[in-house]
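All protein chains of the complex are present and in place, except for one that has been dropped.
Our next item is chain A:
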Amino acid sequence: MNAEVRPIRTAAESALAELFASAREDAPGGEAARRVRDDAFAAVASRGLPNKRVEDWKYTDLRALMREARPLADAPTAEEMAAARAMLPLAGFDAQRIVFVNGRLAADLSDVAGPEDGVSIAPLAVALASDAASALALKGVPNDNAAVALNTAFVADGLVVAVTDGAKPGRPIHVANVQTGDAHASYGRVLVSVGKEASVTLVESHVGDASPHQTNTLVGLDLADGAEATLVKLQDEGLGSLHLATLGARLGAKARLRTVALAVGGVAARQQIFLDFCGDKATADVTGVTLAGGRRHLDTTLVVDHTTLNCASRELFKSALDGEARSVFQGKIVVRPGAQKTDGKMMAQALLLSETAEANAKPELEIFADDVVCGHGATVGALDEDLLFYLKARGIPQAEAESLLVQAFVGEVLEGIENESLREALTARADRWLAERS
């Protein structure tokens, strides 16, 4: 009666197992890394890809969305490099840019000038060589989560960024990811540690061509006491891609984290965010915008774990959905026993622009301390008829009126980007989505 039902492996699961078996020997990091990778892959292999019967993946059935596993990307050819050069995202944005093409560091396209004082940037291989286990099995991230475990099992390239205590580099660091060429799978990992009282702005962008690539990225962020980090992400992958991304952030005492994400790409995409409050009086402001049309499926899953005193978190996620698009927002604020004076507010709003769009929200609170103020809200609805009428009565055509209202809706999040050129670039991208829509 209680026998665990283990369905027959899907084609994707079998292919993943074969890929892992062949990639395992050559994966960087030596024996220590191999053990972690084996464990990680075993976690996925034993349970299979998560399906809708797994609560965390209830609305994003990875087994159904990932019908096949793409082969691991080879080093990009000269043609692919040229194509990537033409596609580089956020071209006008001044930052120290590091480019990955098909998951491999592309030195030619990257900003090779030495980083600013107090910042060191090294390939992931360096971290794997020194302490593979902790670079692969990150703290504060559920390592048995399917997306995380697959990343751990397969990741070969990435970055390690360290900002020393007190350093405040003026230029942001921009990690640009380009997928081009034949359909492939690419894995990336960026580990960032920010020293005490230091501050950094990190920008992550993802673009790709129309091939059905599969990307899986993980960003690990470790903020020491008093550190500050701003993280801006643009997910603008090709419309055939499957994009799985995880952000794991650990916040020390009085650390401050701000994130803004804009997701417009991928046929199916899931952004997972795990925030772990490790010190008192830390604050996090986590926001995101999802724009989707067609039959696309975009998921944001968030777990905010409060274990310490006097911390505050704000989450604001908005999605505008057209066609038969589906958005998922799963957010959970956990307040552990003793995490008194926690202040958590979470808001998820979905705007349905077509009759067939679908929004799913699951905002959760799990609270074990009494002296807290926590709340969440969720709304789902179409554009306000009165507002549309107001604009139309003033001679603005329907399509334009709709665009104006959506702009205002998502603007609340995008305006939170302090860097002006970056804010403009992301706003322009959102505007382009609206223009293409109408």
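Criterion: a contact is a pair of C-beta atoms (placed from the backbone, for glycine too) under 8 Å apart; a residue touches a chain by one contact, two chains touch by 3 or more; residues count from 1.
One rule holds for everything that comes next: contacts and distances are computed from a predicted model.
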(message) For the chain not present in this complex, what protein name does its UniProt entry give, out of "Hydrolase TatD", "ATP synthase subunit b", "Fe-S cluster assembly protein SufB" or "Branched-chain amino acid transport system permease protein"?
(response) "Fe-S cluster assembly protein SufB"
(request) Just name the one of A:30, A:114, A:294 or A:381 that touches the chain not displayed here. (result) A:381
(message) For the chain not shown, which residue from A:207, A:361 or A:430 touches it across the whole complex?
(response) A:361
(message) On chain A, where is the contact patch with the chain that was removed from view?
(response) 1-2, 55, 337-338, 340, 350, 352-382
